[in-house]
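Every protein chain of the complex appears in place save one, which is left out.
Labels for the chains are A, B and C, by order of writing; each one numbers its residues from 1.
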Amino acid sequence: MQLQIVSNKQVSKDTYLIKIDNPEVFDAYPGQFVMVRVNNYNYPLLRRPFSIYNLSNTIDLLYRKVGEGTSMLSLKKPGDSIDILGPLGNGFKIKSDKKLILIGGGIGIAPLCFLKKKIDERKMNCETYFGFNSKDEICVDYGNIATIDGSFGYKGNVVDMAIDKIEENSLIYACGPTIMLKKLALLCHEKKCNMEVSLESRMACGMGVCLGCAVETKNGMSLVCSDGPVFDYKDILWEKM
Amino acid sequence: MQLQIVSNKQVSKDTYLIKIDNPEVFDAYPGQFVMVRVNNYNYPLLRRPFSIYNLSNTIDLLYRKVGEGTSMLSLKKPGDSIDILGPLGNGFKIKSDKKLILIGGGIGIAPLCFLKKKIDERKMNCETYFGFNSKDEICVDYGNIATIDGSFGYKGNVVDMAIDKIEENSLIYACGPTIMLKKLALLCHEKKCNMEVSLESRMACGMGVCLGCAVETKNGMSLVCSDGPVFDYKDILWEKM
Amino acid sequence: MGKNVNLTCKVANLIFKNPVLTASGTFGYGVEYEKHLDLNKLGGFVVKGLSIKERSGNNPPRIVETPCGMLNAIGLQNIGVDRFLKEKLPKIAKFNTHIIANIYGTQIDEFLELAEKLNNAERISAIEVNVSCPNVRVGGMLFGKDPNMVFKLTSAIKKVSDKPIIIKLTPNVSDIVSIAKAAESAGADAVSLINTIAGMVIDVKSKKPVLFNKIGGLSGPAIYPVGVKMVYEVYHAVKIPVIGVGGIYSADIALQYMIAGAMLVEVGTANFVQPNITIEIIKGMEEYAKREGISNISDIIGSCCK
Partner (left out) sequence: MGKNVNLTCKVANLIFKNPVLTASGTFGYGVEYEKHLDLNKLGGFVVKGLSIKERSGNNPPRIVETPCGMLNAIGLQNIGVDRFLKEKLPKIAKFNTHIIANIYGTQIDEFLELAEKLNNAERISAIEVNVSCPNVRVGGMLFGKDPNMVFKLTSAIKKVSDKPIIIKLTPNVSDIVSIAKAAESAGADAVSLINTIAGMVIDVKSKKPVLFNKIGGLSGPAIYPVGVKMVYEVYHAVKIPVIGVGGIYSADIALQYMIAGAMLVEVGTANFVQPNITIEIIKGMEEYAKREGISNISDIIGSCCK
């Protein structure tokens, strides 16, 4: 789908928010993602997956400049057209009988922000814990913030900040670095609570045909793009991650 | 050399004029060219050769959108930086004892416009004959113009327009499609006059190392980039072109 | 410009409505692409490589991007031929296009068992035999690099199968012509080439290969000149039809393959980037033919250097 870029701005260190014109057909659940074709020629060859950060009259993606593709994306200007495929994958399931806790690390906050919005729309409550390396990376204006270097909010990692709030009745929604997710998985196991995690994996097609994005689960190989990206943490073989 | 684009505008059908900030070090002769790196990543891989169209406080290139590289170039905006290598090659030699005639076809007028400027600066005279397919391609505001479809000026090809003006004492400077140059070569042979032609060839390095841009001459293989691009027409094996 | 172009092509006893197929492993079992394109418009599609038993494939990471290409080491994950016939085939049987089964085994017997099972599946038009997967350690590679093995395997399959047999060749050889000839003399109905080129990418930080399997197969635009060259050579050496695969992402590249000698083409990696690329390619071919005054696209096959 060729769509027009409405704006594309840096919002914090290496972090950008791109707003893309939303044709009426486009609707999505929190946790779903789109595959972005960075240029309309063969370089970079593959599309890049990005979670949906917000959806209104624009499709919004929050992305971090980490490599060639995201660098090129950061140079796109309003009016430029961009090709996106989606929405793809299975999102978070909002449960009303649980204490909802959103835990995001770094750019992993992107799908959680969309989830938060949907939870708010349903007039439900949730707690939000977001972790960054330092103050200059922060790109969200609500929630409990942890920074590794202590330059803002809680000093340390976001899991340690949230640890005391996690109860048996909690349902955690998490997205972030693997190490953070692993730590959370252990914690959930201990506290006997539930967690839905959004995973990342290298993707070629984003729609279940290349079989490139496999992760090992208790039920054999699963595809992050079409079985996920949101998984029940109990299904994941964390020791293989 | 990373330089800033000052402007990049369409001037006629598929034809663009790009002005690039000229560092003081940069000087060039008419007929010389630069190798432009279209993007600062590996696609398209090779640099594109363009003749210098004008040189002042900007380096100006007049180019036609014919393929992927020139299409990308046409999307560059003022302020974007661009990597150019040059000036390269050997230009036209201005002789004072001859009747100077400039004959250009299509985008081949680019180096001739720069030549014309230098001839003017020396307060010498020359005649200019420029040919295009049709009126909408014309991107020059002086000279005798021929169009194939007759939509402006002389109807027909530029060689036929110029034919009567060519004398034994003429020195023709020519650039354009091979078929036009071949026709001119025949004519010069008949009229026993001289001609300097600027040739094109696929290039990788532009500086005489890849040996990719060879043309067959009376003296064996010559390199368009470092022996040319301007050649004495008598040296070229026209039947091989 | 009014006249219609005839895009049909014939391989063995099969008429293809146009020469554009999808390549094995890049189009799932077909159904996944249903919402992106009208599968009825394709010349055909080749399904993901099938083995006797369900295979879970290699551990991740399985893919990595390279300049204008990608490496994959999926390890032939598939649901097995039985589940394919029971669960998937009925869903795609409705499409009015050729369905080609791609098979893979670790020994000749497995290939034969697969061919036999597929024999009874009416909607399978032909069998493409993958003798060239670089991602499976046992068997695969050996078969595809040795003309004698290819001859033996092809002869054996031809004995048990009534379907047209296409042998899919690996480019990782000194002389692809000798392999193609071996397939031909063993009775293959066609050869398809190329499969992926073996490659490796290393993460310099961890000093480990990015792929769990270390080595993967290079595909995508980067490899198309290699495929065109091999198709050109094989076309001039065998009489059976040649199917061109490798890096096709536009009508131009598909046409290069056909002019080099390919009767049909298979589009692989490009499907990931643009799910409806095959339809664009068919359109582009038609436009080319009209522009150049070609009434039957099959006229251009092997027209290079004639």
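The rule we apply is simple: a residue touches a chain if its C-beta (ideal position, glycine included) is under 8 Å from a C-beta of that chain, and two chains touch if they have at least 3 such contacts.
In this text the structure is predicted, and so the values were computed from the model without any measurement.
The omitted chain makes contact with just one of the residues C:Ile100, C:Val177 or C:Leu255: C:Leu255. Interface note for the absent chain: among C:Pro19, C:Gly49, C:Gly69 or C:Pro241, the touching residue is C:Gly69. For the chain missing from the display, the contacting residue among B:Leu45, B:Ile148 or B:Ile163 is B:Leu45, taking the whole complex into account. If you put the hidden chain back, the residue from C:Lys53, C:Lys159 or C:Lys214 that touches it is C:Lys214. Interface residues of chain C with the unshown chain, by the touch rule above, are 66-69, 71, 145, 172-175, 197-202, 204-205, 207-209, 214-216, 218, 220-226, 228-229, 232, 247, 252, 255-256, 259-260, 288, 292, 300, 303-306. The set of chain B residues touching the chain not shown comprises 37, 42-47, 83, 85, 201-216, 220-221, 240.
By definition in this document, only the chains that are shown with their structure count from here on.
Looking at the partners of chain B and chain C together, the chains they share are A. Rounded to a whole number, the gap between the C-alpha centres of chain A and chain B is 52 angstrom.
Chain A and chain C have Cα centroids lying 36 Å from one another. Looking at chain B, one finds that residues 42-43 touch two or more other chains. In chain C, 67-68 are the positions where the chain touches two or more neighbouring chains simultaneously.
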